[in-house]
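One protein chain is absent from this view; the other protein chains keep their places.
== chain A ==
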Amino acid sequence: MDLAFTKEEQAFREEVRSFFRDNVPPDTRRKLVEGRHLTKDEMVTWWRILNKKGWGVSHWPTQYGGTGWTSVQHYIFNEELQSYPAPQPLAFGVSMVGPVIYTFGNEEQKKQYLPRIANVDDWWCQGFSEPGSGSDLASLKTKAERRGDKWIINGQKTWTTLAQHADMIFCLCRTDNNAKKQMGISFIVFSMKSKGVTVRPIQTIDGGVEVNEVFFDDVEVPIENLIGEENKGWDYAKFLLGNERTGIARVGVSKERLRRIRDLAGKVESGGKPIIQDAAFREKLAACEIELKALELTQLRVVADEGKHGKGKPNPASSVLKIKGSEIQQTTTELLMEVIGPFAAPYDVHGDDGSNEAMDWTAQIAPSYFNNRKVSIYGGSNEIQRNIIAKAVLGL
């Protein structure tokens, strides 16, 4: 057993860190620190910088543009990216549909889609959830019917993150109504610009628009846009969801936020002195930091295990990472609320125009707190994660 990173790994961390320092646009970083939403342009600009460096799709196989890093290097890269902070690669393309295409797609599809995913020439979104199919995803109803050389798609998706920016969607569609619910689903990709696609934004409780409803009304999709085999879509969806393991803990994100809390708590006064000097607050903060350290170690155990024994099957440890990671992210936003106290209330009246610096930083704290309630709901709610642990680990 050994906690230390090797010299080469430490040098790698330095390399990553200095690349971020030199290349992340300062405004992009500031907005992330303050919990603001980035524009599409800001995100794409950064992702192309990353892709030019060769780090846009770091975990892909090298023949498709991946880096060939060890699992520890991936861990270090992600941690530095999250804690700098810089925008993470667009998961829908890079972590979700990309691996499905290079694993199950044909040569033509790989050639057509993969380079465009890497450079975010196409912005991808995920068509999984439906109004009646949340945790029970396999009950989905969106239909794809074969008609000549086309799929005709009808139905509705929801919670489609950033669909307002999207050029492409990967979509789970029912292609066999008679099979058992998991067996009649296919994985089909198509353009969001297709005739019959309508996007309706959903405003979330933080006031932002991250998610959308997407309606399909006789959308015509070329037959070759099916990925893999017809009616095997559920397998690809499971592959896709199990693919992302250690990133979900978002340890780097929470670390960055805890540093920010410490910083702000040294400035904001309570009882005539900085709130960091309040013993009760300080202990709450320490409690959260300790939880995060334990999570970081748990994550490192998973990373080290993958490095040694390969990725193999989806690891139930990822459920632990999801549960604790989301709880800690939520706690950090609660602590921020506590730091700003009564100044949590004002709506973002000052906007982001820099007209009132004293108030600027407070404006996003309550929205960020509201917004972070999502992290224990999405990606398989924490209750679903507990089901997974009970079944897969404890055999209940």
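Just a few scattered comments:
FYI, a residue touches a chain if its C-beta (ideal position, glycine included) is under 8 Å from a C-beta of that chain, and two chains touch if they have at least 3 such contacts; residues count from 1.
Methods note: contacts and distances are computed from a predicted model.
For the chain of the complex excluded from view, the name given in UniProt is "Pimeloyl-CoA dehydrogenase small subunit" [choices: "Aspartyl/glutamyl-tRNA(Asn/Gln) amidotransferase subunit B", "Transporter", "Arginine/ornithine transport system substrate-binding protein" or "Pimeloyl-CoA dehydrogenase small subunit"]. Contact with the chain not shown here comes from a single listed residue; of A:E220, A:D235, A:D305 or A:E334, that residue is A:D305. Contact with the chain that does not appear here is found for just one residue of A:L50, A:I227 or A:L295, A:L295.
One chain of the complex is left out; on chain A, the residues touching it are 1-6, 9, 72, 255, 258-259, 262, 279, 282-283, 285-287, 289-295, 297-298, 300-301, 303-305, 308, 317, 319-320, 323-324, 383, 385-387, 389-390, 393-396.
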